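A protein chain is absent from this complex, but the other protein chains hold their places.
Take a look at subunit A:
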């Protein structure tokens, strides 16, 4: 597959991610920060996000497993996750976190567990999509092309 085709595929894929709401404008901001002095900025940030989120999700699972759930701690973790996901533009994860926080305030364990499932689901989806995106980018770079910068006016 030639570079142009791959580039077009990348553009379409990225567009679809935006359309489906996986990513929002913040992700574009991140891409803008990537330059010659910082070539792997986006990948670094996203990897950090993945590590952070895995840990948070584990903590959340453990916290909600307790017989007496400490909702303050749960809320703190969800807050962190929300912050991280909004920083990289993972919109659906962020929205799921927002819903999660509401139920935390109500101290509704059942609903929290459901939200946790939801968040996990969104997270894994987002992770998948982002990893595919990076793979496409790597392919383009390997084939000698350059990654096109998205300019979308949303």
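Here, a residue touches a chain if its C-beta (ideal position, glycine included) is under 8 Å from a C-beta of that chain, and two chains touch if they have at least 3 such contacts; residues count from 1.
FYI, contacts and distances are computed from a predicted model.
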*Assign the chain not included in the display its UniProt protein name, restricting the answer to "60S ribosomal protein L14-2", "Ethylene receptor", "4'-phosphopantetheine phosphatase" or "Presenilin".*
"Ethylene receptor"
*Per the definition of touch given earlier, which of A:10, A:88 or A:112 contacts the omitted chain?*
A:88
*Residues belonging to subunit A that touch the chain removed from view*: 19, 25-26, 29-30, 32-33, 35, 37-38, 41, 44-45, 48-49, 52, 75-76, 79-80, 83-89, 154
